[in-house]
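Presented below is the structure to which this report refers.
Just one protein chain is left out here, and the rest sit where they should.
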Amino acid sequence: MLAYVLRRLLIGVVLAVLVTFITYLLLSGSFRDMVSTLLGPDVTAADITRRTHALGYDRPVVVQYVDWLGHAVRGDLGTSLFTSSAVAPTVLSHIVVTMSIVFPALLIAVILSVTLGVWAASRSGAPDRIAQSISLVGHVIPALLTAIVLVVVFAVELKIFPATGFVQFIDSPVGWLRSVTLPVVVLVIAGMASITAQVRGSMIEELSKDYVRTLRTAGLPARSIVLKHALRNAGSPALTVISLEFISLFSHSVIIENVFALPGFGSFAFSSAQNIDVPVIMGVTLVSVVLVTVINLIADVANGYLNPKARLH
Amino acid sequence: MSTTLIPEPDDAQISVVPRRSVWRHLRRDPQAVATAIILIVLFLAGLLSPLISPHDPNAASLDAINLPTGTPGYLLGGDESGRDILSRLLYSFQTATVSALIGASVALAIGVIAGLVGGYFGTAVRSSTEWLFNLIMTFPGLITLIVLLPLTHGDYRWTMLVLGVLMSPGTYRIVRNLVLGVKKELYIDAAKVSGLGDVRILARHVLFAVRGPIIVNTAFLMGSAIAAQSGLAFLGVGAKDVPSFGLMIYSGFNNIYASPLQFVWPCISLGIFTGCLVLFGNSLRDAFSGPRIKRQKPAQGLRLVTSAIPTSVVTATVERDDEPMLAIEDLGISFPGTTGAREVVKGVSLTVDQGEVVGLVGESGSGKTQTAFAVLGVLAPEARVTRGSVRLEGRELVGLSESALRSLRGRVVSYIPQEPMSNLDPSFTVGSQLTERVRHTLRVSRRAARQTVLDLLARVEIPDPPRVFRSYPHQISGGMAQRVLIAGAVACRPRLLIADEPTTALDVTVQAEILDLLRDLQKEFGMAILLVTHNFGVVADICDRIAVMRGGEIVETGVTREVFRAPRHAYTRGLLDAILDEGAPAGGDASTVGAGR
Amino acid sequence: MFRSPARRRFRVAAVAAALAVALPLAACSAGNPSSGSGSSTSSTATDTLNLAIPPSALTLDPALMQPTVSRYIWGSIYESLAYWDPKTGAVTPWAAKKWTYSPDGKTLTIELRNGLTFSDGSAVHASDVAATINRSVNTAGYIQSIDTAVDSAEATNDKTVVVHFKNYDPKWVSLLGREAGVIAKASDLNSPDIATNPIGSGPYTLDTKATVAGTKYVLQKRKDYWDAKAFPFKTINITITNDPTAQLNAFKAGQVNATAVTAQQAAAAKAVSGATVTQTTASTMYWLLFLDKYGKSANPEFKDVRVRQAVNYALDREGIAKKLLQGYATPTDQVFFPSREVFDSKLEKVYAYNPAKAKKLLAAAGYPDGFTIEIPSSQATTQFEPTLSQELGAVGIKLKWVPIPESQTASIILTGQYQLYLKQSGIVSDPYTAALYFTPQGGTVNPEKYTDPTITDLYDKITTTVDTDKSLAIYKELNKYAVDQALAAPVTMTSGLWATSQGVTFVDRAGLPADIRQFGVAGK
């Protein structure tokens, strides 16, 4: 198990190096653009050359990359060229914000979807129609629309929740809760659609399997058959969807973050890419790779727990 | 932003083989029809936008700025630059359609080809494709697209090309997994034996076989591409001279307090477009996974669906000593079919006495298994008992509630299935499954249940009970799994055991052992057994009496020896004649030679 | 198919969603009186300014700071030698008591005010000022690019700084009120923290605990500040908000009490009870630059003055200002600041909207069928693209907008790849900077360094005339020449709109760069 995790992490490290290197290569064409943005509106080509040199962006790309990698290995991701703040802690602080909305949203979405999906699969009729309608609404109504309606109703008009901004949990737990509620609701609605459909589908399939009938012939109560046996077996495909949903929520949070003016990872990554803030882009890329690797690993380990056949030795 | 832009649908439920009824299935699915019609209308609107748009989508008139909805000439009003919203909306459908086509075809081209190659060839090829797609998957998509802007010049078509590459890992994984499955299909081996080249096999056999899920995936890819294109345009990544939902939503969003409808139109259009694609994809998936009969409320108990309840049902509910263990009278079971209900069991009558072993024999499709399921009350949800009665020690089962049936199952009547592997829950250890059963029916402590289970495992002659106790079903052999199921079935000393082809999936030597075990247990507990089988050898080995079924009817019953010696019905005779060991070899010492079924 | 439940559900969903959006929005744009009742929900105590600004480069390194909205932050932490009075636009001494030029304009002597202290309690010395200037001059960055005339600075005593110039730079004094005039502590200049947590002598200190770089900046007023009454707010919370709609939402929800709004948002902001929407004096100019007046590229059309004039005639400046920008803009065809001396109201009538004349000029220049030209597209140009395409297209000049990344807007001009460019620039009220646009020193405005004998002659006169009154006439002459020759095609000057809640005032009548002094407490 440990060996497996280590091997996967090693693959993650190799991927991280490859991805960051390719990103650096792609970025290398834009170093002068970055410097010109940095220097403000009325620059001359000579200014740009001077500053590019001062920052070391005129060295061979490979040298620069190895330099970056050397620092990154020691945990030093450099400082942002635009805010002059250290990249590593800044990236982390933005991840905290996005996690604060994505994680609760996913948790709630999973709980609701699984409940709904199981309910729909084991009792057709009204529950099934409710589950399918929720999927439909989630698919058809863009999150942006939900977001703006919620803001206008609950923040601007009723003033129950703040319209924008993020409060650190340690500063004020209540403030934190109020600041994440609306974005979480938006993401829950968006995330529930596919998870509910998936859980419903795999539960229906699972409940039609032979072992379910055999469990019934053993006189076991329906609750145990559905919730203990079928749900666990349906969990494996659902887990894949959940992990993909997590990555997707995380990476698409930029729009929601913009609407709620949350200083999250998505909008941070987006603005750094727009400015071509090279140290930040590299940090963001690295963190994304790590995140994807870790989430996939967690999903696979969890899958191994749920599904003994998938367990690796 | 990383991995794919939109989560890939799970492919686990997609069956590999597209069936002919896909088209018919789609036509009958209201969701498929509705979404398909909407999609066709939207595609057409996009296609014909140059013809039907009242204005050039970029024509800006200073006099049309923020015109309200319903202004003549500007049906949906003008936007903040004085462009006609309706025209821009129509052109946006075109942009969305083109985006969907480019994004999906690039993802498909790359994902399908790599998936075919990666899945079909050996592990060396596969591990390199794996690496490649892991790499693509790990790329933070949004950043990549922005960084590549100098190359794509913001043209949404180039952007969609890149996006297609970024989306390809999802398709790759689906295709690869399918190909890994298809590769094991014997017709691929047959093609190889015929000398077909790899390319031909891939193109003709493998690709053809996996096309269903690919088509389904296409719908999702298109939805993802449109959503991604809109998202990028909304964020301002890319050119602004091509109208798109994202751009319209962006300007509408910034103008939301001045004229909210400018925001609502593109939002709803986009939602309907992508939503329909996803929903249509879901319908396609349902269609490809075969004609799933409309789900009905799962059968709760064993309910009779005809109004005419036979008198016997009403009267014979009192338990009497002289009642047989099991008495089936005129039992009818039907399934809903495409042309109305189809009766698969047509008035079967059968009795099993206390401690008696009865063989229910017939070929596939004769209705023997459904008869057995009816006794257990575990018929498929859509199955209906149309007539007759099933009495267990005099107690009428037809009409009994699920909870009443549940109290009988495992205690009075028990079941051994045909396929040992698929009848054990793959996710729990053998021990925990058996313990749960024992605890539930015997109401004992965990520790006591554990001991009971270990004793049972020893009783069914499992060599190392503690090891099997700890094992998961896939870690033990088929014969062992069947012993486990038998242990579970006899755990509570049921008075009737329903064994549905209990040895068919096993090797002959194992079969002989299992039959010995069943015989010993039957004697020890004095159980009655209803043995469903197609194997006359098995019947000869263990059954006291035999009932032969054909086409949902019992054609002959009798004491085993008599039926074998002098079959009365022609069908029985035919079956016995087909047995290959007739005409024993010369010098036949029957006990040492001759083998047969 | 109308019986299909799926279809019905769509319709219901669509209608419901449309209503859900339309109703509350309609209600508030109609001025829902109940929305004002939220004044108690957030601290509207007027000792706190809650400001929302869009993102921009946010370094606090005194050599790298830029004249963007980030000035609300660094301009509060650092003191400058001078400031621009928000009411008059005049460059007014702040940390400096006075300054005097030598007759040749190559030496500037600045005398510091008494009682200046850094936030760590130490006194401000002239050597701190000199060190800051010297560092900026020697550090590649924005300030270096505007400090080109400066040779060095030295402190002759505790209170006196002498700045030596390579040549006379008429605009430099006005820069004292901008980033070039800030004072940092000499010993702090080499600190690694200077970009995030500097020591300044300004009225506010950065509350580093509450501050999240790039996201939220909290400024606390210094109790010991010498000019405390000029800065009424005890605390200033500045949040960086990407999205204009989110900014407005925050304002409507009472989370911020001052924010810039767009023309489309003005009505909605005004609807908030007690809120004021103030229109600034024109602050941003949009103008079409002709980047190939020498005609060296594959598209030499703009070499011909008639083509440049045709572009000017094709623009419906009145329409753009009134309709596209909903009146929050001033049409103009010159680049000098309207309320100041060089601006010539007679010139405004030169290029009255006349597409027919534009066509004629194009035909005369040899382009009867017009031509197609590529033009960079960025976030800043979005709003104008459809209208410009329409109006120039109408006379035969077809625009092909090529999207370029935000980060490349400056550098793309320097490449010489484009011949036409819609420039967005903050209006500078000093005439020298505006005049520079038409000289080889024009930077990104004149990357080809275009000049002709008239321009060269006028520029020489400007740089040698230290007497302001005399130079004014030369500026006017240059302005007239630029308009006649259609060296550029100014489109419009837009005003900013600021929404402030009850109790907070906003002043801007001088086309200022961002300055915290613009905000005040009502009644004070």
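Chains: A, B and C, in written order; residue numbering restarts at 1 for each.
Basically, contacts are C-beta pairs under 8 Å (C-beta built on N, C-alpha and C of every residue); 3 or more make two chains touch, one makes a residue touch a chain.
In this section, contacts and distances are computed from a predicted model.
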Listed names "ABC transporter ATP-binding protein", "Cytochrome c oxidase subunit III", "Heme exporter protein A" or "Multisubunit sodium/proton antiporter MrpF subunit", with the criterion being the UniProt name of the chain not displayed: "ABC transporter ATP-binding protein"
In the full complex, displayed partners of the excluded chain: B
Listed residues B:Ala109, B:Leu132 or B:Leu196, member touching the removed chain: B:Leu196
Positions on chain B contacted by the hidden chain, ascending: 17-20, 185-187, 189-198, 204-205, 208-209, 211, 363-364, 478, 507-509, 511-512, 515-516, 534-541, 560-561, 564, 574-576, 578-581, 585, 587-588, 590-597
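We adopt the following convention: only the chains that are shown with their structure count from here on.
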Interface with more contacting C-beta pairs, comparing B-C to A-B: A-B
Distance between the centres, which are taken as Cα means, of chain C and chain A, whole angstrom: 37
Separation of mean Cα positions, chain C and chain B [Å, integer]: 63
Centre-of-Cα separation between chain B and chain A, whole angstrom: 30
Junction residues of chain B, two or more chains touched: 146, 150, 253, 256, 263-264, 267-268, 272, 279
Two or more partner chains touched - positions in chain C: 6, 10, 17, 21, 25, 28, 245, 405, 408
Chain A residues within the chain B interface of the complex: 11, 15-16, 18-19, 22-23, 26-27, 29-30, 122-125, 128, 136, 139-142, 144-145, 148, 194, 197-198, 201-202, 204-205, 209-211, 213-222, 224, 229, 232-233, 236-238, 240-241, 244-245, 247-248, 250-252, 254-255, 266, 269-270, 273-274, 276, 281, 284-285, 288-289, 291-293, 306-309
Contacting residues of chain C [partner chain B, same complex]: 1, 4-7, 10, 14, 17-18, 21-22, 25-26, 28-29, 244-245, 248, 262, 264-265, 267-268, 316, 319-320, 323-324, 377, 379, 382-383, 385-387, 389-390, 400-405, 408
In the complex, chain B residues that touch chain A: 1-10, 12-13, 134-135, 137-144, 146-148, 150, 231, 234-235, 249, 253, 256, 263-264, 267-268, 270-272, 274-276, 278-279, 282, 295-298, 373, 376, 378, 402, 406-411, 413-415, 417, 419, 422-428, 436-437, 440-441, 472, 474, 485, 488-489, 498
